[in-house]
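Note that one protein chain of the assembly has been removed; the remaining protein chains are unaltered in position.
== subunit A ==
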Amino acid sequence: MPSPEQWTHPEPGEGPAAQAAQPSREQVIAGLRNTDAGGAEVTQLLTPEGERIASPQFDRYISDIDPDALRGLYRDMVLVRRADREANAMQRQGQLGIWVPLLGQEAAQVGSGRALRPQDMAFPSYREHGVAYTRGVDFKELLGIFRCTDHGGWDFQAHGFHPYTIVIGNQVLNAAGYAMGQKFEGKVGDDDGEATIVYFGDGATSQGDVHEGFVWAAVYDAPLVFFCQNNQWAISEPTERQSRLPLYQRARGYGFPGIRVDGNDVLACLAVTRWALEECRHGNGPVLIEAFTYRMDAHTTTDDPTRYRLSEELEVWKHKDPIERVRVHLARNGYADQAWFDQIQAEADAFATDLREFCFNMPEPPPERVFANVYAESSPVLDSQRDEFLSYLAGFVEAGER
């Protein structure tokens, strides 16, 4: 892979920044073609055609992935996608206030999530439904956020899965602090060590908090894996609006390794994340992983991607589908037959039906929830505000209006 020393600095007026004020349609297309391939430096273990590529560096990290385990990863991705599609449909039917689709990012999330051990902690942003699933968080527990009945109801400690973070990049610093704590407690240094992983997107890499997270994790040697899912678009802004150079190469500037992995390759995501976590467990962290992937659907259900991206782009990425390549690999090698695939599909349909029924029957939170858990210790001002409001509401009950 090219090293930063090999780059030449452009003359003033020639560099990308000088021309970046308003990219033309041609520039955007050129940029897309540029990023489309992921570059020669991308780590891939399973091609879009389902061919296994040997890797001297990473094969040992997936030596336990026999056909049975690979079928497990396939099943994970199918279930996660099916649930994601169901939630998207439920939003369209007005049952959810909003949904953040992960379509196309199943391999990045399942692969990295399955690399974690129970003692590890994951800090998600708000699209990591697949990671949540691998951490044992019930998909139903995610729905409350999007049906707007709560801000996240799962037990973060039991699952090693922090609450979702909506503000872009905040969680990177929170994760850096958590990983510093693991280090301070002496929980790193051998193969049983602890590590933290933090998820963020390509857009977040422009945020100050992400840069500060890089600085903090580096100078305190925190066992933190930065897992950037570069899905090419921050709502309508392409990656070219976030960075002049491939995102994984930024790590070098902070003094730790950066690696780009094919984010649509579940085996590569699993292997590379296991490697990075191992580095962290042994006290050699942090590590930046850029999972080169693509958001096949909108940013959220409020978004209209046809306004800013080309349908040709979507067509190119359809050929790199993270689930299809595993299906082809399993089928071609005789690891699974059609009956098995049908069975998984049936299981996924049942998973989605269950989710739908749960969603429709989700109870409304009681009004006192507005005031609950604002503080760990009581606040007399808030207590009186609550009491006054509940007594006001009780007036309607007495009047028979509620």
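Just so we're on the same page, contacts are C-beta pairs under 8 Å (C-beta built on N, C-alpha and C of every residue); 3 or more make two chains touch, one makes a residue touch a chain; residues count from 1.
Heads up, the rule we're going with is that contacts and distances are computed from a predicted model.
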- Message: Can you match the unshown chain of the complex to its UniProt protein name from these: "Pyruvate dehydrogenase E1 component beta subunit", "Nucleoside recognition protein", "Protein translocase subunit SecD" or "Glutamate transport system permease protein"?
- Response: "Pyruvate dehydrogenase E1 component beta subunit"
- Item | Contacting the left-out chain in the complete assembly, out of A:175, A:234 or A:326 | A:175
- Touch with the omitted chain, as defined above, among A:58, A:146 or A:216: A:216
- Hidden partner interface residues of subunit A, rising order: 123, 150-153, 155-157, 162-163, 165, 167, 170, 172-182, 184-185, 208-209, 212-213, 215-216, 219, 372-377, 379-382
